[in-house]
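Notes follow the structure.
The complex appears here minus one protein chain, its other protein chains still in place.
Letters A, B and C name the chains as they come in the text, with residue numbers starting at 1 for each one.
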Amino acid sequence: MTDKLSNAQIAWRAAQDIADGAYVNLGIGFPEMVAKFQPPGREAVFHTENGVLGFGEAPKPGEEDWDLINAGKKAITLKPGSAFFHHADSFAMVRGGHLDVAILGAYQVAQNGDLANWSTGPKGVPAVGGAMDLVHGARRVAVITDHVTKDGKPKLLEACTLPLTGVGCVTRVYTSLAVIDIEGGKFVLREKLPSISFDELQALTGATLHLDGPVADLIVPEV
Amino acid sequence: MTDKLSNAQIAWRAAQDIADGAYVNLGIGFPEMVAKFQPPGREAVFHTENGVLGFGEAPKPGEEDWDLINAGKKAITLKPGSAFFHHADSFAMVRGGHLDVAILGAYQVAQNGDLANWSTGPKGVPAVGGAMDLVHGARRVAVITDHVTKDGKPKLLEACTLPLTGVGCVTRVYTSLAVIDIEGGKFVLREKLPSISFDELQALTGATLHLDGPVADLIVPEV
Amino acid sequence: MDKRIPTLAEAVAGIADGATVMIGGFGGSGAPIELIHALIDRFLATGSPKNLTVINNNAGNGHVGIAALIEQGMVAKMICSFPRSADPKVFTDLYLAGKIELELVPQGTLAERIRAGGAGIPAFYTPTSYGTDLAKGKPVETFDGRPYVQERWLKADHALLKAELGDHYGNLTYRMAARNFNPLMAMAAANTIVQVSHAVEPGGIEPEQVITPGIFVQGIVEVPHPAQEEELNRADAHYPEVAQ
Partner (left out) sequence: MDKRIPTLAEAVAGIADGATVMIGGFGGSGAPIELIHALIDRFLATGSPKNLTVINNNAGNGHVGIAALIEQGMVAKMICSFPRSADPKVFTDLYLAGKIELELVPQGTLAERIRAGGAGIPAFYTPTSYGTDLAKGKPVETFDGRPYVQERWLKADHALLKAELGDHYGNLTYRMAARNFNPLMAMAAANTIVQVSHAVEPGGIEPEQVITPGIFVQGIVEVPHPAQEEELNRADAHYPEVAQ
């Protein structure tokens, strides 16, 4: 196995594509990390499903107010210019196309943009939350993920085998090895770690990687 | 022509049927008069389509604030416990069945409860406002009206001839001569002026008046 | 992030010929008179925008605001619930002459269609208008034994709105019943421009008191002491001013 980006580094890379002034929803867990890496001089406004816009980072331990949480039920803080609203207004923002970008985790992504990130099958208690709304609402839906599963199997596939979250919704995938766009039903490689060859990357990917112009080096600082 | 109730007296009679604690919408114009005649000891809360609940009477001339108006665009005042909301929430109250009663004017009412009160035909500029929502939203839809048109023609009919506002929506009609319920597709006479005979009333009504128990005297004070 | 626009002229500069424009207000309450008049100024100076589709509960009163917009011949179509008014001459004359189109929508359906546009709901069912002329041609479906009419969302290219407070992020509050359609239209337009009576710094509106969150707003322009349509009409005002 070659070098790969840490989760923090994947989040850093995804953060570089968030424009100044963007309204952003970050999925529960790993994607929340993207907020830490906003480039200097750019300001994004973060949305959480449970009715807060413009929140800030976590409070210090012991200073939590449990009426002020995010969709992951973690305590948050407010920044000047924040707003509260109820769940129907919150999902009007989502479904109505008012979010510029949603960044989500994934179990699997297919080359046509299908996403599977809510269920690993019929075992256990199913839970979907707001993921199905986000994938059909935000103007741009991006995924951050390890390039392969813990046991080394591809997560980028010709077709998802797990239950779908949404159909044809993902347009860019930031992995631990590469940045890949989804265009016209194909994976198009944009950036890859300099330490991995195209053929090595292709071998770790469950569908054909296409080229459309030069592939940039994916260079991410230690974070 | 026999004696008849004034508009104020019709409004007075309709007001007697509004229970304590009722949420009420009064149509533009003549129905607005009902608010003046709330019986002592009873409190109704008035709703207006443009987003106010719990408003009071008109301000003194010269003291109007034109950001504080009712659906008829007349200036109103606030009472303690009032609330503002937007138009979608306002019609959620209407359509969602949260109003106890709506009292509306009518061009025509049919014995099956059909109401025509928005258009006198293809001439002129059509305008519907909130009437079509109110007739299918409030738990009880009552009409107040002269018993006949200005030229003496019946307004209570077997079937409306003017464009409908709603189908089968009216359950009680307060006229200048009588109080009539609509039940099972029939006009059922409940009260009439003592000075008019049943046959005289029937002659002024465009559909059969049914009896279901005794007919009370419609006695209304000078107001 | 700072959504403030310095002038009314810049605020309305992006509205093109043929655009669909939602205009806030119910009668004169909440009507963005200064934004509308800025649009008229632009039209008088440049001949554009024209052929507008305007969405508002009414079709203007007197000779200011929406009535003045119609009077200038800038409006090809009105979508509204109550185009009659105490002084209806402008719209009425054009309508009866067949020179302006009207889509008449029940008021609650109009509000809900606009909200649906903002909320990503392409269609919904309502009992309103079932069995009436206004339901003609629309799909009907029965739920739980009761018939309902299918209605479609309404969206717009632009919304011109009036609010009380507005901060740099576009968070808004409204003054009393001037709220009406304004928060809904903010959601349903691609470009929502708001005249605010007081521009405040971020933090100048309590987060719990925000009525329209800034995500729905593209620009605000401060108009202190805005004109009130009702008062203009009582003074028989015309826009642009005419020699009496």
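What we mean here is this: contacts are C-beta pairs under 8 Å (C-beta built on N, C-alpha and C of every residue); 3 or more make two chains touch, one makes a residue touch a chain.
Since the structure is predicted, the reported quantities are computational estimates derived from the model, not experimental observations.
Participant: Please identify which residue in B:Y23, B:W66, B:W118 or B:F187 touches the non-displayed chain.
Facilitator: Final answer for the missing-chain contact: B:Y23.
Participant: Pick out which of C:L8, C:L35, C:L52 or C:A116 touches the chain that's been left out of the picture.
Facilitator: Among C:L8, C:L35, C:L52 or C:A116, only C:A116 touches the chain that is not shown.
Participant: Among B:K4, B:H47 or B:H147, exactly one should touch the missing chain; which is it?
Facilitator: B:H47
Participant: Pick out the residues on chain B that sit against the missing chain.
Facilitator: 20-21, 23, 43, 45, 47, 52-54, 78-85, 88-89, 91-99, 136-137
Participant: Can you name the residues of chain C that touch the chain not displayed here?
Facilitator: The list for chain C reads 112, 116, 119-127, 141, 143-144, 146, 148, 152, 173-176, 179, 207-209.
Participant: Determine and list the chain A residues touching the chain excluded from the picture.
Facilitator: Considering the whole complex, chain A reaches the absent chain at 48-52, 64-69, 73, 84-88, 90-91, 94-95, 114, 119, 124-133, 136-137, 163-167.
One rule holds for everything that comes next: only the chains that are shown with their structure count from here on.
Participant: Applying the document's contact definition, name the chain pair with more C-beta pairs in contact, A-C or B-C.
Facilitator: Higher contact count goes to B-C.
Participant: Could you put a whole-Å number on the gap between the CA centroids of chain A and chain B?
Facilitator: Going by mean C-alpha positions, chain A sits 56 Å from chain B.
Participant: Centre to centre, by mean C-alpha position, how many angstrom separate chain B and chain C?
Facilitator: Taking the mean C-alpha position of each chain, the two centres sit 30 Å apart.
Participant: Provide the list of chain C residues touching at least two other chains, using ranges where the numbers run on.
Facilitator: Within chain C, the residues that touch at least two other chains are 115.
Participant: Of all residues in chain B, which are in touch with two or more distinct other chains?
Facilitator: Correct list: empty.
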